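The complex appears here without one of its protein chains, the remainder shown in place.
For subunit A:
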Amino acid sequence: MLDTLLPILIAAALALAVIGAGRRVRLWRQGRPARVPLLKGLAAMPRRYLVDLHHVVARDKVMSNTHVATAGGFVAAAALMILVHGLGLAEGVLGWLLLAASATMFVGSCFVARRRRNPPSRLSKGPWMRLPKSLMAFSLSVFAITLPAVGLLPEDFGSWSLALALSAVLVWGLGEMFFGMTWGGPMKHAFAGALHLAFHRRAERFGEGNRSTGLKALNLDDEDATLGVEKPSDFTWNQLLGFDACVQCGRCEAACPAFAAGQPLNPKKLIQDMVVGMAGGSDAHYAGSPYPGKSVGEHQGTPQGPIVAREGKALVDAETLWSCTTCRACVEECPMMIEHVDAIVDMRRFLTLEHGNTPNKGAEVLDNLIATDNPGGFAPDARMHWAADLELPLMADRGSAEVLLWLGDGAYDMRNQRTLRSLVKVLRAAGVDFAVLGNEERDSGDVARRLGDEATFQSLAKRNIATLSKYRFQRIVTCDPHSFHVLGNEYGELGGRYEVRHHSTYIAELHEAGRLHFKPWKGGGVTYHDPCYLGRYNGEYEAPRNVLKALGIEVAEMERSGFRSRCCGGGGGAPITDIPGERRIPDMRMNDVGETGAELVAVGCPQCTAMLEGVVDATAEVRDIAELVANALTEAPEASAGAARQSSDRPQAVEVV
């Protein structure tokens, strides 16, 4: 009986899966067009999956092995099952391979089941709780029906009732694995995820050491184009596809500083809301952690309906979007390579450019940027007041220099002025040929862009690019990672390509070249806070640590450091939009610092300095790396260095062992 039933079942499951796939593709194609190399993407997909995606998954070894066994077993078992049972090619080695594959998958699914016994809060429940059982049903039933095929059991083994029961289990397994894959079950992630990897919006992020973190420019010349994303169908089709790939593992949720602070944002829920909007419906079926302070089931959307309502509720509340600090912790953690920050900024663009609804101080800051080219609304000709006694060389006088020192808007901030003065001292000590733009410098446009005001960003960027094009320099050095990121990664699309260095990188280079000499460190314990825009955005984790090491400081690392560093709360205009939560993000970060027992936290970003120094009753002092370096500067120990060299050059007696 099974001989006739199996091909029919398998064919039916495949047919339903194909129909479901067609429906799913139609949902994605509601999005805006985007040009992606289709064949090249498909060809690159296996490598992106096996190398880039696995690299992220492998941060959790147990889950990574579990997934290899389960997914690998499933793919092999599914293919072999079609050959063996669907087409009746049971002879020879195929049946035995199928047994091995389904057994592997079963072992994997046991680990999945163990994971689901006491799942951490970040995992979604709901349909995901039945997944291990479905995986077992599929693997066990395939294993069982294959036993007679390879001759381990007689063909007529068992009664017809046993065969019927086995078929029922198989139908469940097939239903979850094939039907569910394209009709919206948990296995959807395999289908959507594979295509998402193939047609990713940032193909350039794949490959060893590659990263792609700059926001994509909005075309402002096309007057008919929607500014930003108003409704789910305003995303590009491959963005929608990316949302659909989410496995709801909640790694983003665990990494999100806004979620931890009790602000109404959960990156996982946001992506699921986009899926709800794409398919149409309410978020009532969502089975993970909600946005803090917002209950599930009150929001709904349609592909053509607004994501954020001007009044009342739609798919997402505006404050959810404005809670994000754009720290990219979610993107860094996402095993499905979903780009949360792009989506959030896309939706913010619409709120700012079309609704004119940037919350709290947002409107004021944007008005200041338009009128005075700096977010504080200070006089542009007061930009260099902090350096009145330093006689900094101006590019306007010099025309060219080896290094263009980009000051950033920290030039107006009394705290950051101390950092800038230290940096100038360090550059002078190393004899660097540098110059500043002075009053010709404008805000880089970072805040405007993260607040969604692409028009002001592009206006500032274009004028800065025009200014920079007047002068000749080899590289730009800045102590502001936000300027660093924008100048280095985002001006390129608008025609300004520069070699940009963060000051920690540049100081490390100067030290390595022997141009800086330090006194030994005499202070207490030190930890280092990685700025998001230096670390995750630009991959610079080593240089600041090398500088600290050169200073003789042994860094006591925080639990969350490097690519897992927790945001200070100062990025993405978050201090400006200031969405209330239960805790403050900088307080949490200062607690991280306190746990290391460090008396001092070294930072490399004006925002981080401001946020961390704003913490009341902090246990550690906050110092920029430039300040630490400037304090440790000493003359080159020339005489002794020369003597040392002499002594090492002179032939010496060597003990013979």
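Keep this in mind: a contact is a pair of C-beta atoms (placed from the backbone, for glycine too) under 8 Å apart; a residue touches a chain by one contact, two chains touch by 3 or more; residues count from 1.
Keep this in mind: contacts and distances are computed from a predicted model.
Q: As a check of understanding, state which of "TldD/PmbA family protein", "Nitric-oxide reductase large subunit", "Electron transfer flavoprotein beta subunit" or "Xanthine dehydrogenase family protein subunit M" is the UniProt name of the chain not shown.
A: UniProt protein name of the non-displayed chain: "Electron transfer flavoprotein beta subunit".
Q: Of the residues A:L353, A:L510, A:I576 or A:A620, I need the one that contacts the missing chain.
A: Among A:L353, A:L510, A:I576 or A:A620, only A:L353 touches the chain that is not shown.
Q: Using the document's definition of touch, tell me which of A:P127, A:G377, A:G562 or A:G594 contacts the absent chain.
A: Once the missing chain is taken into account, the touching residue is A:G377.
Q: Taking the entire complex into account, which one of A:E223, A:E311 or A:E391 touches the absent chain?
A: From the options A:E223, A:E311 or A:E391, the contact with the absent chain belongs to A:E223.
Q: Across the whole complex, list the residues on subunit A that are touched by the chain not included here.
A: These residues of subunit A touch the chain that is not shown: 223, 227, 352-358, 362-363, 366-367, 370-373, 377-380, 453, 455.
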